[in-house]
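After this line comes chain A, so read on.
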Amino acid sequence: MDDLKRPTLDSDFTCDMAFNKITKWAQKNSLWLLAYGTGCGAIELSPTMTSRYDWSRLGIRGSATPRQADLLLITGYLSTKTLKRVIRSYEQMQDPKYVIGFGSCTINGGMYYDSYNTIKQLDLYIPVDVYINGCMPRPEAVLSGLAYLKDKIGDKKADGWIKYKQNFEWYRENQKKILKSFNGDNMPDKYNW
Partner candidate 1 sequence: MSTDSMYRLLVTIAVILGSIIYGFFINSLARRITARVQNRMGPPLKQPFIDVIKLYSKRTFVTHGIMQTLGPILMLTGIISTLILIPYGKGYLTLYSSNGDLITILYIMTFGQLAMALAVGQAGNPYGTIGVARGLTRMFGYELPLILALISLIALNHSADVNVIIANQHGGIANWNAFRHPFVGITALLAMLGMMSYQPFDNASAPAEVASGPITEFGGKFMAIMMTTNAMFVVAKLALLVDLFFGGASNIFILALKIFLLYLYPLFVGLVFPRFAMEDTFLFFWKWPTLIGFIGLAIAIF
Partner candidate 2 sequence: MVDYAILLIALPLFAAFLIPLVAMVNKNWPKYIPILVTAFNSVLSINLLLYLNAHNGTPFIVKIGGFIPPFGINLFIGYLAIILLMLISFVGLMISLYTINTVKDAESRYYMLFILLLMGVTGLVITGDLFNMFVFLEITSISAYSLTAYKRDGLSLEASMKYILIGSLASVFVLIGIGVIYYSTHTLNIADISNHINTVPKYIKMFSLSMLLIGLAIEAELFPVNGWVPDVYQASPTPVTTIFSSIVVKATIYVFFRVLFTVFRADLTVMNFVMGLGVITLLIGEISALKQVNIKRMLAYSSIGQVGLIVIAISSYSSMGVAGGIYQMINHAIFKGILFLGTAYMITSVSGTGKISDLKGIAQKMPISSFIVSFSIIALLGVPPLTGFWAKMMILSSVMSSGHQIIVALILFATVVEAVYYLKFIAVIYDSSEITNSFKSTIKFNKIVPIVLFALTIILFSVVPQFLVKFQDVLLKAANELTNVSSYISIVLGS
Partner candidate 3 sequence: MSWVETVYNYSYFVGAFGLIMIGLYAVMVKTNLIKILIGINLIDVGVNIFLVSLGYIKGKGAPIFSNASVTPANSIDPIPQALVLTAIVIGVAVTALSLSVIIKLYQHYKTLDISKIREMRW
């Protein structure tokens, strides 16, 4: 845990201010989230997108494929089996990408702290930008989490994707520890591409 390097401002990130301001504004207001309900919290997403809470007001829209998505929601506990799919989808997403973890299960395993097949601490395997607590947060909580993420993007703090790229070996090693048959399921060692 200790040799985790602080995310330094990678060269991609520095760009001339004027243009940066507009892209920041655009990235903030149009978040396309990968329609991939990993855990029990996915049920909360439907009320947030339908008429009462309607996240499309905030410019958020679901997207079918990781290629078009910016945001990956880990809703609730994450079993090791789903971790394989999550890693693949996360690595297939294009670069300024963010991850939100729902509920306590992503923080410390939650009520499944001692179960053999769930991930105790999500942060070891993929970088998480925002945590939303609540054993499955209500739509209001989800919206507030999303708003918080938008502010983080606004002032350039949501840099999980840079941390992942710079400490890639570390993450990969953790993943290999938990996923015994890594190459057995022919998961590529290097970054997905």
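Everything that follows uses one rule, which is that a residue touches a chain if its C-beta (ideal position, glycine included) is under 8 Å from a C-beta of that chain, and two chains touch if they have at least 3 such contacts; residues count from 1.
The candidates came about this way: all candidates are chains of the complex that A comes from, given by their letters.
Since this is a predicted model, take the numbers as computed values, not measurements.
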_Selected neighbour of chain A [touch, this complex] from 1, 2 or 3_ = 1
_Give the list of chain A residues in touch with candidate 1 in this complex._
12, 22-23, 25-27, 29-30, 32, 50-52, 54, 56-57, 59, 61, 63-65, 67-68, 70, 94-96, 193
